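What follows is part of the complex, with its chains left where they were.
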Amino acid sequence: MTTLIARQARAAASAGVTIAAGGATAPVPPSIEGHHDEAMAVPAMLDALRRAEAAGAQAHVIACFDDPGLGAAREVVHGPVIGIAQAAMQVATMLASRFSIVTTLPRSVPIIEDMALRYGMGHALRRVRAVDLPVLSLEADPAHAQALLEREIMQARDHDGAEAVILGCAGMSDMCATLSAETGITVIDGVHAAVRLAEALAGGGYQTAKTGAYGWPRDKSHDLSPLAALRKPAE
Amino acid sequence: MTTLIARQARAAASAGVTIAAGGATAPVPPSIEGHHDEAMAVPAMLDALRRAEAAGAQAHVIACFDDPGLGAAREVVHGPVIGIAQAAMQVATMLASRFSIVTTLPRSVPIIEDMALRYGMGHALRRVRAVDLPVLSLEADPAHAQALLEREIMQARDHDGAEAVILGCAGMSDMCATLSAETGITVIDGVHAAVRLAEALAGGGYQTAKTGAYGWPRDKSHDLSPLAALRKPAE
Amino acid sequence: MTTLIARQARAAASAGVTIAAGGATAPVPPSIEGHHDEAMAVPAMLDALRRAEAAGAQAHVIACFDDPGLGAAREVVHGPVIGIAQAAMQVATMLASRFSIVTTLPRSVPIIEDMALRYGMGHALRRVRAVDLPVLSLEADPAHAQALLEREIMQARDHDGAEAVILGCAGMSDMCATLSAETGITVIDGVHAAVRLAEALAGGGYQTAKTGAYGWPRDKSHDLSPLAALRKPAE
């Protein structure tokens, strides 16, 4: 799946932009389906982001539709960090007044809904739909997956009044062009959207603000000293 | 002011991208301060957008911080249309968890607040501040304007807890780099942000969805025919 | 359609109240279906409002269910300005705890939903339904339109749990009494509601507040003078 996503990311990038597809060096879940999987994947992801920035990366994309560890990621690097869900929803609101999202498992529906609310997209999100396939099955039987996705996309237009449909899993990335062509509907892939936005931000010289919630993690080695409480802590 | 904004837009664009700064061919208000000015400027703007697309423009930026006529603009062209307020707020939420906006006149404060709510940015927007200067005075006495802006930006950080500050008027565009350097705070200019996003969307092949709220304006010449009600209207 | 609406407005008014049905003197779209049509109609409408007030009008009704140019209109006159959508929703919330709206084209659904959110009616609005007829077809084949409206009104009660139904187009105004009688449901016409509220406000001596967002449009002839930035701008 990392290979699949990297290929799509490279297709989305402009000439001259290099995509380094991060691989975790510690064991992580093979796919992310729910809060537990997210939590287990984040520490290795943060490590990978730090190493990528040290190796010259100017912006970072988290290629899982739950945007796991997005806040933490913004704390550990200078460059902008883009989650594919946030990116897809931002792009959707510039192209359409209402959108639906199609994801894999029903258990992800409330997770994605809550994320949309946190991003302020509640008014524009019509509905989160699930095809009820595990993430890895997208790769195992892509034809079956695509047929299910196509059906949901049509229903999103006809029943939800969606004007655009977001693919709610990075593993659907390579089906985006076909799904859009087959249905005649604006279909948005978060990997593609996030790579475009990452380029836009990095190329524009934007960096993560380090004065508040996304400040560097604190070094706590002096916090227990009796003097610590006397000085104004450097934030 | 159009010249000033065009210069900033060109500075934001990548190599190979051409910026055509639209000039209205019909009389419009010299600056936009409130709903009336917005309303009077939009018809000429829609005309300019249509002509720009006919001349080859692939994406469109509305360079007024009220995002006037954004929905209407999306109806009349194929290419993505980006308002500088929406762009600035989207960029801000990828870099910071909270932002404030500094605008010109107090009368624009509720207009900008309402727009932020419509865009789902209510949770991230700390406060809209006004320096109480007319738009055109930004150009007439830039040093005075810059001093007032600098003071508000510092207060946004210290009193509002803002991690980034958005400049709430296209006419402040050329002061952005200086203000950011002077204050040490992430300052975001909507013109710059919108040009970056417009490039990202156009380069990524995105177009406005034409199946709902942003569909082409309807031709009504047959609506009064007795047959009109019998056929399913083409939407 | 102007004639039809004027007749309904006069039927709604109390004895002694004169209704002047505004006609635009410049070319405007024959009906309003979407953001573009709104934008093209507003400048002429603002002109008509100013002339009406000069001719003695004490309150103003914008008789299009998108409430186009409502903020701009409030800037250019003293008297209260009432949009028929806002009026209908305010009346509905005094009579019922939940309502639905039936409009013409599907493209208007998100526009009306967003307007309801802006007015704080999100909790009370059950659903916006569309009969999928162009505005002008309401007049071209009223019997067909009425049958479609009746069906949607019944479904609003049975499926949405609506206790009242608002007609989401000024062109449906003359069917309100019949629809209410046929369905046994409280059906609210915005033209009627707005005329009642306009009378109530004008008779009560209310005027638009001119100290903020609805202040008079500014005269900018001195804004570029070097002195402009030195004086406290008159708001």
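The first chain written gets the first letter, and so on, giving A, B and C; residue counts start at 1 in each chain.
FYI, a contact is a pair of C-beta atoms (placed from the backbone, for glycine too) under 8 Å apart; a residue touches a chain by one contact, two chains touch by 3 or more.
Just so it is clear, the structure is predicted and the values come from calculations on it, not from any experiment.
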{"item": "Overall number of sequence copies in the complex as this file defines it, 3 displayed", "value": "6"}
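Just so we're on the same page, only the chains that are shown with their structure count from here on.
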{"item": "Distance-maximising chain from chain C - centres being C-alpha averages", "value": "A"}
{"item": "Distance from the mean Cα position of chain B to that of chain A, given in whole angstrom", "value": "26"}
{"item": "Distance from chain C to chain B - Cα centre to Cα centre, in angstrom", "value": "27"}
{"item": "Rounded Å distance, chain A centre to chain C centre (Cα mean)", "value": "41"}
{"item": "Numbers and ranges of chain C residues touching at least 2 other chains", "value": "106, 110-111, 114, 117"}
{"item": "Sites on chain B touched by chain C in the complex", "value": "29-31, 33-40, 42-43, 46, 69, 71-72, 74-76, 105-107, 110-111, 114, 117-118, 132-137, 139-141, 144-145, 212-215, 217-218, 220, 223-226, 228-230, 232-233, 235"}
{"item": "Footprint of chain C on chain A - complex, ascending", "value": "97-98, 123, 161"}
{"item": "Residues of chain B defined as touching chain A within the complex", "value": "12, 14, 71, 80-82, 86, 90-91, 93-98, 118-124, 157, 161, 163-164, 185-186, 192-193, 196-197, 199-201, 203-204, 206-209, 211-214"}
